[in-house]
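The structure that follows is given in the form of structure tokens.
With one protein chain held back, the other chains of the complex are shown just where they sit.
Now for subunit A:
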Amino acid sequence: MQEQTLLTLIVLLPLVGALINAFALRAANVGIVCTVATFVVALPFIFSVMLFMGPVIQGNTLTVDLFNWVSVPLVNGKEFNISFGLTVDRLSGIFLLVITGVGSLIHMYSGEYMHHEKRPYRFFVYLNLFIFSMLLLVLGSNMLVTFLGWEGVGVCSYLLIGYWYEDKANSMAAIKAFIANRVGDAGFLIAMFLCYMLFKTINYAELAAIIAASPQTFLAENSVEITLIGLCLLLGVAGKSAQIPLYTWLPDAMAGPTPVSALIHAATMVTSGIYLMNRLSYVLVLSPTVMTTIAIVGAATAIFSATIGFAQTDIKKVLAYSTCSQLGYMVMACGVGAFQYGVSHVVTHAFFKACLFLGAGSVIHALHHEQDIRKMGGLFKKMPITSVTFLIATLAIIGFPGFSGFFSKDAILAAAWAGPFGSPILWLVGWVTAGFTAFYMLRLTWLVFFGACRAEHPDQIHETNFVITIPLIILAVLSIFGGLIAIPEVFTGKADFITSFLSPVLGQAQSIINASGIHATHLSHSMEYGLMGASVLIVFVGALFAIAVYKNGPDGGEKFANAFGPIYRLVRDKWRIDELYELILIRPLAKVGKFLYSFIDKIIIEGVVNGIPETLYTGTSVASDAQSGMARNYLKFIFISVFIFGLILFL
């Protein structure tokens, strides 16, 4: 089959699946619906592998222009054209594999997880639509197609968070996620407008060519606009990838079904910000201010959300804050100029975090929708497969030596120290966060799987069936070996895979960095071993500390918490950020809204709109009262008027 056809099919199949499920299989049972939905994601996975092994690995860029999407004649006689184009290169190739691969595993898993649902087709339609939008996002050949996917994933995320919409809290969480995303989307839109204003194109390939051809003076003159583009993009990234200040929606998004949390809020959608930063790396690196801001935002998010993870008692909330924190790592990697390590962490994170979420889902499923980790414990013997896979994923996320997270995270930490925009302070923040991660993850694992069982009906708990455990096993294996893509140079003697693999995409950014005179610090091998040793050390400290505190169940944590008192309460309440936003943003906005409603709308607009007909009505009712319907009255009018006219004629 032709490569172009393959690429088109990859995008279209999930859409077709969604349509089939939405219109033909409304009443079908979960088995059929899930099979269709999984098939239309698994087939694109096979196609993606074929593409990956073909043109992508050869370093070619494959582009398909499906149709001319926007065509507007301009005042100056030219035409504004945007084609609906799909492009696959090495960067989108990696995302393609992750989205369709992890996506099909999660579709399969959902078949079991959602089998109690009465009308499951709705769930799978949304999931398929999500995959379609996500593929558009990473395959778009210009910013507008990416934006279409960007909005699409936002809508699907909203629909899936609010899937159980009968519960008001879920609907509220969905609305919160949608609005927070909307703020970020506005940033992306403005960045797109500025890009067109400055470079007269929003096509990625043309943009890269124009920037490469632009003389230094042009870029220097427009440095304010370029910085603005970068900052607006960062706002978009902060919205989608849950960074400070817009991260608050992600923990609330856990109100959705667990497969959704795994697919959208851990593995794919939240990493689209990282994709965008990689895609537009040559724009971002033009402004050191932007790069530094990105790095600081990432580092701040990483450590800030890790601290909140300490005190959460909901199994999914802990994982959500950990996702925020890991996304912070990825954003920091992009910010220090090591874009490729952001991508490698996206890949490994997709494996281990999806595994963690699906494991959590397995536990929740077995415990009949119990999510409080204080009511779990001792599940290791009852659910061996879930426990082992969860443990592997935990070791991967905390960066236990040899597991995938170790390589991808240490690459980021080394870049934070030595990258072009890095500094030892950023490394320090990342290093402390690694310790925090180890602490809260081990706390979670210990409280759920070890110690005494605190569940209400311990004898009813048993291992979930194979539809759930097979994806877990596959993801656990990938969590172990996924790190191979980022094995650093010190171990192998040659540059790591991801750096050389993504060099065609990121080469331009690299040469811009080099041309601007900023250089990465060269790390000696001993230094690199030293940094690695330091992070292994803090991981062990964090992990052992967690086990020491929680070895007898959650009570150990309480003594620990009492020692900290107010700080503990602040952390447990998520630093009261939601309350702060409520105070400084939502309430004033609500007041403005109330004013607009009660004054502008009620009095001015409705006054005009209702006033005109009311005046007319009052005026005409006087005239219509004359039409009494009584013939005698009419006669009187006739007589009086004839009399008056006669009088006038006479005089």
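Please note the rule applied: contacts are C-beta pairs under 8 Å (C-beta built on N, C-alpha and C of every residue); 3 or more make two chains touch, one makes a residue touch a chain; residues count from 1.
In this section, contacts and distances are computed from a predicted model.
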Complex member absent from the view - protein name from UniProt, among "NADH-quinone oxidoreductase subunit K", "Fructose PTS transporter subunit IIA", "Branched-chain amino acid transport system permease protein" or "Cobalt import ATP-binding protein CbiO 2": "NADH-quinone oxidoreductase subunit K"
Option touching the unshown chain, where A:Ala27, A:Ala563, A:Val608 or A:Met630 are the choices: A:Met630
Residues belonging to subunit A that touch the chain removed from view: 624, 626-632, 635-636, 639
